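Below, a portion of the complex is reproduced, with chain positions unchanged.
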Amino acid sequence: MHIVDGALSSPVLITGAVLTVIGVFIGLKKMDYDHLPLVGVLASVFFIASYIHLPLGFSSVHLIMNGLLGILLGWVAFPALLVALLLQVIFFGFGGLLVLGVNTLNIALPAVIIYYLCYKGIRHESAKVAAIWGAIGGAGAIIITSLMVAFSLALSGESFVLAAKAVLPAHIPIMIIEGFVSYAAVYLIHTVKPEFITKDAH
Amino acid sequence: MTYSNKPMAKVDTPLIEINNLSYAYPRRGSVLKDVNFSLYESERVVVNGDNGAGKTTLLHLIVGLKKAKQGDIIGFGETCKTEKEFNKLRAKAGLLFQDPDDQLFCPTVLEDVMFGPLNLGFTKQQAIEKSLQTLKDLGMQGFESRITHQLSGGEKRMITLASVLVMEPKVLILDEPTNALDEKAKTRLVNVLQALPQAMIIISHDKLFSDKLATRQLNLKDGLLTEQLAATVAVA
Amino acid sequence: MSQGLEHSLTSWSGQALKHQASWIDDIDARVRVVCSGLFALVVVSSQHFVPALLGLLCAFLLVKSSKLNIKRTLRRVVAMDLFMLMLICVLPFTTPGDPIFSVFGLTASWQGLLHALLITVKANAVLLVLFSLVATMSASTLGHALAHLKVPDKLVHLMLFMVRYLDVISQEYKKMRRAMQARAFVLRTNRHTWKSIGYLFGMLLIRSVERAERISDAMKCRGFCGRYYLNDEMKIGRVDVVFGVAFLCFLVLLIGLNIDDLFK
């Protein structure tokens, strides 16, 4: 999921960085100082989500959960994910510094798209229906993310096209898992604390 | 009640045995030093100790949630080393956590109680039946569709107890079960625990509570586990 | 292996990577951040092996002098290099050029192999410099440095909040995870596992939101009226200037090597 430094071409890097800056700018505009604790705490939960490794056959995958983050935070997902990814690069070596823009865009833009797609559905009064929208959001975010990763690779040169083609099928199991996990998470939130979803986080 | 009424092969083999167990936290230094301990059938052992003495650590070591650098844990006759062995042990030794909130993660009570049986491989239908029965045995019928997060402290404690008992453990391990309970809930818990047939290891800061339950009292201090001398022993 | 990964990550709580005190710790945090940023820029845009390899060499020297725990540093880099290995396997076959060998009708090219190696060198160089210059300060120092570098205030405070509560929340996560384990829960590839993890995650979210409410309350109680403050003075000293200038000279050298037509 994290692309490393050196692989992508400069136009892709620059486009990614510019779009991320715009996204972060919109996110920061939408975020009051009063919401900082909430956003900070939620961002940490998603940071921790990426620690959770689930077994998949002989290997394992970690959760991304950007769909759910998008549903909860909307545009604020951009700054939240930028900070999370920055910390992951510096202290864990996941990804790279110059591709930070592209990586953030690839994860945060799907989150925002999902926010608009599932905004209504997630607020449905039936927990089951809301959870299905949660699952769609969770799985959908992964599809969009993997498409975007594939595009960033393919646009960087002929030689990456094969790698780009491999990205999509590699993400299908992750997509399924995230769908189920998001379903359960939304179902739980909806039963236990519905006001958390129904009232806007920002 | 119906828990574990099959007799053990021999009464004098300990259910759980700990030999020369030592443990240290990375930055804090040694917490347990060379601890030895055996739990026999139908005993209720209370472990006393100050805050931070390492009681919780000891319990977590017993069920393998932390791995000791030194020492053996023998559960039901088998030495446990690997995660797989400990997992088998955990099905027979139910641990009640210090903070009920940490243990309840499902939306409704029934789902939470079902979680254990499902892990043990029961079908959904069986798990539901078992759970309802256990709730009933504890006098918590009618709670199954309540939302865990909205229960009171005492109710949460009873539900965590149910979610451990439903797995029909041979040993119950309770980490400060009376924590944050009021008097009424405490009395209720004592009555429930006294009626259970399982052997127990109990941590409690509450003198009255432990005196009512204990058949043997131990003391954990400076990393050493010693028999408490002035033990007041209840009728087993 | 996944268990090991999970463990090593959840124990991070914003502290610096494990290392012994070194002269790098004395350098101003801003200088370190700016230097590593520029380094990444120069090395990643290098077209040739010579500047990239020089960069990697420089990175090794910095890792050595920052007295990082070598074993742990390597473990982090290796995780990334596993990904690179895949690239090295794929790129030679997809890049046209002089053939090395061919299997199943696919031909591996020298150009592809070199390209893959170049990417590997660059990525490793950038990471190692980040580890030695930036990750040797704690995350809150990094936040302060970013604030001094005119990164938007909200972003900096967001990062500080996040670093502050990562540990608290990961403790909660670990406790709940242990409680599940104690009830004979084993991670498998099935729906029961995914549902349970979903519940765990949802519960973690709810507890965190409730905590955020309490934090807001606590801030109100201390007269919070919409402003955050940071306190620390950062002063550029002689060491900082010397290091900064030396590092810049090195970067200029790398740029020069790139412009030079020598390799064409």
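Every chain is named by a letter (A, B and C) in the order it is written, and numbering of its residues begins at 1.
Everything below uses one rule, namely that a contact is a pair of C-beta atoms (placed from the backbone, for glycine too) under 8 Å apart; a residue touches a chain by one contact, two chains touch by 3 or more.
What you see is a predicted model, and the numbers here were worked out from it, not measured in a lab.
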Express the subunit copy numbers of the entire complex in terms of the labels on the chains shown.
A x1, B x2, C x1
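The definition used in the following text is that only the chains that are shown with their structure count from here on.
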From the C-alpha centre of subunit A to that of subunit C, how far is it in Å?
18
What's the distance between the Cα centroids of subunit B and subunit C, rounded to whole Å?
41
Where does subunit B touch two or more other chains at once, residue-wise?
106-107, 149
Contacts with 2+ other chains: residues of subunit A:
187-188, 192-193
Within their complex, state which residues of subunit B touch subunit C.
60, 63, 65, 87, 90-91, 94-95, 97, 99, 101-103, 105-107, 111, 115-116, 118-120, 149, 163-164, 167
So in the complex, the part of subunit A that touches subunit C is made up of which residues?
4-7, 10, 24, 28, 31-34, 36-45, 47-49, 51-57, 60, 63, 65, 72, 79-80, 82-84, 86-87, 89-94, 96-98, 158-163, 166, 177, 180-189, 192-193, 196
Can you name the residues of subunit C that touch subunit B in the complex?
172, 175-176, 178-186, 192, 196, 199-200, 203, 206-207
